[in-house]
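Only a single protein chain was left out; the remaining protein chains are all shown in position.
Chain IDs A, B and C follow the sequence of writing; residue 1 opens each chain.
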Amino acid sequence: MTEQTAPIPHGAPGYQSHKDDYLKRLRRIEGQVRGLQRMIEEDTYCIDVLTQVSAATKALQSVAIGLLDEHVRHCVADASPENSEAMVTEAMAAIERLVKS
Amino acid sequence: MTEQTAPIPHGAPGYQSHKDDYLKRLRRIEGQVRGLQRMIEEDTYCIDVLTQVSAATKALQSVAIGLLDEHVRHCVADASPENSEAMVTEAMAAIERLVKS
Amino acid sequence: MTEQTAPIPHGAPGYQSHKDDYLKRLRRIEGQVRGLQRMIEEDTYCIDVLTQVSAATKALQSVAIGLLDEHVRHCVADASPENSEAMVTEAMAAIERLVKS
Partner (left out) sequence: MTEQTAPIPHGAPGYQSHKDDYLKRLRRIEGQVRGLQRMIEEDTYCIDVLTQVSAATKALQSVAIGLLDEHVRHCVADASPENSEAMVTEAMAAIERLVKS
């Protein structure tokens, strides 16, 4: 579902100087999702599984907010005048998806 | 963070008859999170990464709603009269965490 | 949009013993929404308007969680055996709308 992504010319992604940090956070989330599978396999009480799902969801949303911050700060702010409008439209669509997810 | 989980006596979890389905969905989410790591490693454009984060978040929320449905249907509905009040309180706390996450 | 509301027989609403409390909270939210109109009329800085919108949204969600709590506690819990299944389905649809809104 990348239909909103207009082919706006862009260089290095905004998160580039923090790649290691994002990779570490995503590996931790991957571990949480694997932990969820273990919980289901072991018939863990529903409510405890749900608490863990909420934690993973929050961690993912926090990654999204971080990526968005770097995108606006580095990519949107540095857009050339002719791309600026399109980049704001694109960023707003991503924000809207986030708010609604 | 299981502080809300009072030690209410409970038998098999509500999702038991759909364990395979939940495991399959969680494995797919694990794959999405690993895909996110690959995207970061390959310097994928921020907005495309964000679209993928939104998809994983939605998949997790959908798992949560499913688990909650089974919990209310099987565990809360079948609670003994003396546990019923406590189970509703516990389920509502889980719902509130979901709504706010 | 009340298409999910099956005509399940029901007596007094679950919130009945707290009507005054809910009315007071809704009147306060109405005041917040009127305050928002004033802010727009007076050209208040966007970010300050947004902070106020977030406050009103949170207050509404908190009313929703309260109503849902009373509904599950009083209506779903007291449903007759033949209505119980339908009431849980109906309540879960409301929870899903809440989580996604």
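Throughout what follows, a residue touches a chain if its C-beta (ideal position, glycine included) is under 8 Å from a C-beta of that chain, and two chains touch if they have at least 3 such contacts.
Because the structure is predicted, anything quoted here is derived from the model rather than measured.
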| item | value |
| --- | --- |
| Touching partners, among the displayed chains, of the absent chain | A, C |
| Among A:I8, A:L23, A:A55 or A:I95, the residue in touch with the chain that has been omitted | A:I95 |
| Contact with the hidden chain (one of A:Q16, A:T44 or A:S84) | A:S84 |
| Those residues of chain C which, in the complete complex, touch the missing chain | 1-2, 4-5, 10, 12-16, 19, 22-23, 26-27, 29-30, 33-34, 36-37, 40-41, 43-51, 53-58, 60-61, 63-64, 67-68, 70-71, 75, 90-91, 94, 97-98, 101 |
| Chain A residues touching the omitted chain (full complex) | 61, 64-65, 68-69, 72-73, 76-77, 84-85, 88, 91-92, 95-96, 98-100 |
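Everything below uses one rule, namely that only the chains that are shown with their structure count from here on.
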| item | value |
| --- | --- |
| Distance from chain C to chain A - Cα centre to Cα centre, in angstrom | 29 |
| Where chain B and chain C are represented by their mean Cα positions, the distance between them in whole Å | 23 |
| Euclidean distance of C-alpha centroids - chain A vs chain B, Å | 18 |
| Residues within chain C bordering two or more other chains | 100 |
